[in-house]
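Got a structure here, written out as structure tokens. Questions coming.
Only one protein chain is missing; all other protein chains are in place.
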């Protein structure tokens, strides 16, 4: 079974190579088949591997495969080797399975695009890189995947490169995540300096003995890793790139900016959980960042008008939940939320893509409306996704995962009421904007005529995903209801169990409050948006200023523009011609000046020349007199 | 003492070369300087009671003659070409 | 003897090109190509033959020694170790590509052009194998003159200025180095009781103390860091690179800069271990300043070749940082950086040259949207832009990773700032792609044609090289392990 | 005088005879060509004679002369230069002057003067050699008296040379006054016995003026550019090489005899002069558009470099000889090109006339380029080992200040050499320049000899060992 691992990323890579080298000469059908097919094969292999894993847990808790030695210098030895343990298995399952669905969807969605081959090449490369990220056996290889997904994200956000704003968005995404990546890299250096290895098992094994809990080194390392994760996962304050990243095609948003890549930070922290557990401060920071992010992004989602931006902010917010869960030590809850989120958010994006495509690339939700009757399949699938997003109790996968996070945010040893309140508020807001989205898009009058119905091939993935959005939650029930904890049992082969507080109130109470908040959100949304075309209540000046503020994503962009971009551009502009060059030109000028001075002496006058001789002899004689 | 006289003559010649603009005068002044140098040689020769000083003087004499002859030929040419003997007019070769 | 052959073939080939070009420029090109390829095949063939020996790890693989000016203890001493071997491979690889990319670009005075090209390559190859300091200096200068002609004759509009600047800067350094070489020569001669020699291996045994060593070392170091180049001695580079013809830029960026780094590794560190250790902190600081400063300047440029030139300044800052960290990891990274920077920046210059050939401008504000017309070139450009910003699976990452990794324990603060350079490198690199290939297509005139077969070969080989270096750098690392190891031990 | 002494003087006697022979040939109304060929043969005769007497050296001819290896070397250099200058003169004068024959008399007389300088060990011979050289040069410079401001150049040179001779004489007189002898070695003995005196040092100071003038050292250099520009190109070449070689030879001999390095004042003076030469010469040349003037300035700088070797005492002599050899070959080839390019109206001294020469006449441009690179001291040309040996000498004596100034000023120097080279390789002007086809044989001969010079430059540049060995061997004969 170990030998199968390499094929999982290898197939998408193969697809990438074929498509990038020969893509433009292949017929479209073949491109679609190669593009989607390779990922489907990867998904199948994953399932085979997964079944094997579940049947008999391999020795050491992981399959691993050494491909070749990458580089060995001194005591640094980095291999290209893959490793699949329980945690990785969840991730590769999502990547390949959801990835395959999205690829199938894209094969139809992108049919009319000129650069069909380029799209699939990039997507395949992305899948490959993402798989490497999660399957890497050492942090350097993981970093390779980490940067690889960044590259693909860049390529795909800027897929329609003729539009300058798309390219800007792509650049922004790459740069901001790059800041995080650099921090991660420095973290690796520090880690290597301390532990002398970058192998993940090695690190996890050595760290507890080596680091004292809470020592400054481990704090520093974990904070650096955290910053890396924040960049990729669009957490405060590095979140600003994600809403802009919606410039890419919808399947890209679904795969990269919802399901997989943006959760790389979650993966990183979960993967390095041993280190994080050694540093309580960082854990607290993780939780706080998650909490703040979920609230901030949720508020922004409330007022967006672009359907994809709403979803983008909601993604940030949901990842905030995951960070919160990680921060309080609810490891499996975080991963579980990732698991369900991947399904419903991919679903929402894909469905949104269908809507947008159907309405002539109309992104503004207030220009949509009344699609319930016209596009029933899309409506029902979207509804399933939105329900999961707003965590409708029991009928949605989102409920099970989010409820766990809410519960642990109070009850886990690291949790507290403050975090819980924020999470609760977030749940309310989530329900509110989900309802808003549903009502504005699918109810009311139709404002833009429907241009085309989705192809069959696009609908099937939607339905599959909708099924999972509803059903994925059933594998993990809250403790107080059905004792079915398949997911956490599985994940806890790798991740530790959550440490709980003593003497907690009944879990039912919390579930009830959470359910209430959700319904309150839904109800409020219903009150505000049902049957009300437009948003009259927004017209009071105070509210519109708030709306404006939230709409712009809390003005983070403007702040960064002011703090970093402008000074940077200013410095580079004024120094464009290189001040140091001026110094050398100065030397040259001085020589020329000297030349013109000396040249005066060569004015052709014999008498001056005689004076020169006289000056010489005077110099000599005076020197003699003086010495 | 003789050396002092020679030095004074020498420097007077030097002043002449420096201040006069007429090429002929410059040549004359150079002759004065050469003569002064000759004087110094003769004085030195007489100090050491050797004939060498006087021999050297003879050579100086010959050299002065040769030089003056070429110099004056040049003066003639200058006068042909420039119609003046002012050295300040000879400034065509310069930077 | 193969070393002599390599250099000799290039020299003779150059003259042959010049002579033949009077009659037939076509034959002249082929002569040039064949000469370089032969020179390339010699070390490759040798490697294939002697692989076990290399693995066994004798540092000095090939020796050649002959008398030259015995009166001054000067001999014609060539030798090759792993480092030299790697640099030679790079030299000839880029040499072949340089010939190829001048194939159609140079229409005038072809013969003289290839003469200069081959002689430059010969000089560079000589620098990498000369083990007599006089000979080293000799080759050091020999590579300058033809390079000067390449810039001054076939360069762009501002070529004379650039050529002067290039020559004068490097010559200043060179002469200071000459002074240092002489000082070393005499000190060694006096120490060894009148055995005056310029031989590298003999001079290694010179013991120097304090200020003497420092001054002599500085003479060497200045020459090398000018070539490298180090901020603030870098000013010749943007001008020379941007004005040179494509092959010239390729050789400048790919090879000439490397001679500086090679010099530091080969001469400065082993000859003056203590003195160079004393300035290490400062050198690292300057290296980091170079990384940041070069990146800032690169970002501001609108001239494509100038932009790429400043990225070289930035990347070479890593070399300085790595060398003076005195760690095996960092030094290995430096060697990798030499290779990968040679390949990647060389490729970018070739691309810039191709763009200039098509668009007749180097101003990136006048480009844009070229991906539509030239997807192949765009894809290739993307690869090398990514290499320039240090994306893993391309060689540059390995290099920079190792350098930073090695330098980190020595000076965490500097390393962190240098890592910040990675963010800046993303800034300027993406700017290239964005300005040139993305955005609205310029609709003026006919769309430029995509890569031709010849260009495709050039770019494909460079791409293959950079990816190979990124995924399997171990052969290179093994090749220089002993060399580097010895150096670290010496220290 | 014994037979042996006469034998030792044989080369010089032949040289003197050459002048007489030319007079006779003129008297018998022989053609320019005959004179040229005869002169050439005579010069070859000098070289052969030198070779012939080589084994009998060293030989003293008291009190005036000593013929040793050193003298042989320098005389060889001088004769070699004159051979080339003579060759250049033929095509130069043939079409410019209806009366080119006296030129050869003067040329050989001047050469005789320079040669006498190399063997002189006495003030009288020094003085006579110098004056023989100078007086001939006055006439040579102004030889084309209707052209090129030659007369102006001649007068400038004459007045200044006479002035400097006066200084020389006065200085000699002072030394003679102090020591009672005019022979170098006797002077040294007298000084050793009596100790250094003020007058003696002052005498040296005054002699420096004359030497400095002849070698065009700063601040006695002001004439150089004007005279170089005004004089006919071959004569300029002569001034730049032969006259300076001769004077430098006697300077070295004098300095060695009296151990000049033991006088701090003299060392200081020469150091200051050397530095000034290097700086002023190079800076003056920076923007110069006239090639002859530029070469004048560059020669000022080069003698600054040479003084570095001179100041390093005995160790530097070999370096200096080598340097002079490289320098002469280089300058001769440069002036050869100037001569070849000169038109009937004027010398080819304007830099703009050289624009694109490489594309019109590659070989000429190649020769010129090699010469310029050699002047700049770039490897593969003779200038490089030359400069290298000088630096070696300087560093060996720990003259770091001079060495560093040398290095930095050579960098400045690079600029103007490169400027010319760039011009040679620039795009040619549109108007085609007509090729001269006069005197095919001599034209060809000149061309060929320039090519030989170029090859020589390259050969010495790549393999200086041969020359170094021979120079050493010769210098041991004394």
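Should a chain be cited, it is by its letter among A, B, C and D, assigned in written order, with residues numbered from 1 in that chain.
One rule holds for everything that comes next: contacts are C-beta pairs under 8 Å (C-beta built on N, C-alpha and C of every residue); 3 or more make two chains touch, one makes a residue touch a chain.
The criterion applied here is as follows: contacts and distances are computed from a predicted model.
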Which of "NADH-quinone oxidoreductase subunit J", "Sarcosine oxidase subunit alpha", "Peptide/nickel transport system permease protein" or "Urea ABC transporter substrate-binding protein" matches, in UniProt, the chain that is not displayed: "NADH-quinone oxidoreductase subunit J"
Selected residue (touches chain absent from view) among D:92, D:138, D:184 or D:368: D:138
Hidden-chain contact residue, picked from the options A:216, A:480, A:577 or A:622: A:622
Contact set of chain B toward the excluded chain (per top definition): 1-5, 7-9, 11-16, 18-22, 24-25, 27-29, 31-32, 35, 38-39, 42-43, 45-47, 49-55, 57-59, 61-70, 72-77, 79-80, 83, 85-86
Touching residues on chain A - with respect to the absent chain: 607, 611, 614-615, 617-618, 621-622, 624-625
Residues of chain D (touch criterion as defined above) contacting the omitted chain: 9, 16, 19, 23, 61-65, 98-99, 102, 105-106, 109-110, 112, 116, 124-125, 128-129, 131-132, 135-136, 138-140, 142-143, 145-146, 151, 154, 178, 197-199, 202
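As a convention for this text, only the chains that are shown with their structure count from here on.
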Inter-chain centre distance, chain A versus chain B - centres from mean C-alpha coordinates, in Å: 95
Where chain A and chain D are represented by their mean Cα positions, the distance between them in whole Å: 78
For chain B paired with chain D, centre-to-centre distance based on mean C-alpha positions, whole Å: 25
Chain A residues counted as touching two or more neighbouring chains: 599, 602, 604, 606, 610
Interface residues, chain D side, partner chain B - complex: 123-124, 127-128, 131, 134-135, 138-139, 142, 145-146, 149, 151-156, 158-159, 162-163, 165-166, 169-170, 172-174, 176-177, 180-182, 199, 225-227, 229-230, 284, 288, 293
Chain D residues within the chain A interface of the complex: 155-156, 159-160, 163-164, 167, 198, 201-202, 205-206, 208-209, 212-213, 218-223, 225-226, 264-265, 268-269, 272, 280, 283-284, 286-287, 412, 415
Complex contact set, residues of chain A against chain C: 20, 24, 68-74, 76, 80, 118, 140, 143-144, 147-148, 151, 154-155, 158, 161-162, 164, 167, 171, 174-175, 178-179, 181-182, 185-186, 188-190, 192-193, 568, 571-573, 575-576, 578, 580-581, 583-584
